[in-house]
Each structure stands twice: as structure tokens, then as C-alpha cells.
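Only one protein chain is missing; all other protein chains are in place.
And now, chain A:
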Amino acid sequence: MSPSTLKKTLVHTYMTLFTLPIIAMIVWYFLSATMNFTTGQFSLDNFAFFQEPVEYSGVKLPLIWPIVFNTIIYSLLIVAVEVCISVPTAYAFSRLDFKGKRAAMKFLFLMRSFPGITLIIATFFILVQMQLVNTYLGVLLVAITGSLPGRVYIMKGFFDDVPWDIEWAAMVDGCTRFRAFKKVLVPYVLPGIGAIAVFSFLGAYGEWFLFKLLIFNDDMLTLAGYLSKLITKENQIVNYGLITAIGLFYTLPIVVFYIFTQKIFMSVNLGGAKQV
């Protein structure tokens, strides 16, 4: 064996070893959801939650379909609101001049890296004062405030890359500045809008913490909140079959979605990294 093939084999061995837990995780998920471990046979008993409300360690849970509906509505709403707010903001930061732009930029940057989660106690108190606890509006507002700085930052990068000539040309042809933004710039940064939409969707789809904290009615939960209730109910999970079946139902759409959009993850300038 030549030294270079030896080296390759070594690298492959190590990489396979490192990746083994993840492969095990994926295999376990499918096995646990679709196999009856006492008989060792394939069964879809665990997927009974599709038809009827299930009982889990003595607690009757609401039927899953309204919760799926909540999840989709909530995620799409978050995507819409985040795109509608972050695109104009990023445009202003990238292409307009205004007093205090430098300070605002610095603040945006500070907020992007500052963990908003540390302020959750006071945020909760403010929501109580505004009577937004146990409403979707409250969850939505807190969630988007936390993620917007990151989205604005990514969007700003896309606006920075648009050549000025395009905007000039549009304005020479008689567009106002706003019309140029709407008709020329927004179509030009569509890939960026797609990227932040994907990020927002994934973020909203996985959001469980704010639901656990701010939503008290079980029938208002989303799938993530629902699952987090199940797995933190007791220290120890009683019925892995049921949990993994729900988990699989919840995760598979995201994985498929991810396979189709994964190019975005690799291409977006994630950190605004200056030398990367």
C-alpha cells in the first residue's frame, strides 16, 4: 500500500468513526418509530396518533392535526413578517444615507451577536403588561425581534452587491427611488430573500422555548412546543416509539426541505466574515 492510499484510508476511518453517532441516530429514529421491539417486527402502531388523540403516561393529548395547522400558519406568518421588515431595513442600511446610520449600524451589529435570551425575564414582564402573554402575537413579536438583526445583516450583504449602475439606469428611465427599489432592486436580491425566508422558516418551525414559556393552552401549541412538553414531562421518556414517530413526522418534511435548499446554507455569507 502506498503512503497516500494509507493516508486516505486513515482519514476515511477517522471520519467514519466521527460520523457514526449521527448515522446511528438516523437509523435509530427510523427503527424506533416503525418497529415493535418486543416482537421484532415492522409495525406502524406508533403512527396511530394520526387518527386519534393519544394517551402518553396518563395524559390525554390533543389531536395532532390542529397542531400541524398551527405550526404551518405560525411558520409562514413568521417568514412573511420577517421578510417584510428586514428587506426595507436592509435596503436603508445598505443604500440610503441618513443621520445616525453609523450608530444604528453598530447597534444592529451589537444586537445581532448579543444574546436576547438573557433579557427574557424582563421581556416576559413587558408582555404581561401589554397583555400579550398566551397570544400568538406575543410569541411572534419576541421571536422576530430576536432573529431580525441576523436577517437584516444577511440582506444588507445582498443589497451591497447590487451594482449602482442598475439603480441609476432605472432612475434615468424615470423611476422614483422607491419604484427603483420595488421594481429593480427587490427582484435582483430575490436569492437573498429566499435565503432569509428559509432561515426564518427553519427557526420558526423549531421554536419551542417561547411556546413553553408564553403559551399555556395545549391546543395553541405548535409541533415543537408539543414535543417539548412530551419529552420534558418526566425526566425519563416512557414510550420512545410514540415520541420518535411524532418526531419523524415532524422532522422529515424539514429534512426534505433542507436537501432542496442546502446550497443556500453553504453560499450565504453567514458571519459577514471579512476574510472568509
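Basically, a residue touches a chain if its C-beta (ideal position, glycine included) is under 8 Å from a C-beta of that chain, and two chains touch if they have at least 3 such contacts; residues count from 1.
Here, contacts and distances are computed from a predicted model.
The listed choices are "Molybdopterin synthase sulfur carrier subunit", "histidine kinase", "Sugar ABC transporter permease" or "5-oxoprolinase subunit PxpB"; the UniProt protein name belonging to the chain that is not shown reads "Sugar ABC transporter permease". Checked against the full complex, the one of A:M35, A:L63, A:L76 or A:I120 touching the unshown chain is A:I120. When you scan A:L44, A:L96 or A:L190 for touch with the missing chain, the hit is A:L96. Not every partner is drawn; the one left out touches chain A at residues 7-8, 11-12, 14-15, 18-19, 21-23, 25-26, 28-29, 32, 85-86, 88-89, 91-98, 101-102, 104-106, 109-111, 113-126, 128, 141-142, 144-145, 148, 152, 160, 164, 167-168, 171, 177, 202, 205-206, 208-209, 213, 224, 227-228, 231-232, 235-237, 240, 243-244, 247, 250-251, 254-255, 258, 262, 265-266, 270-276.
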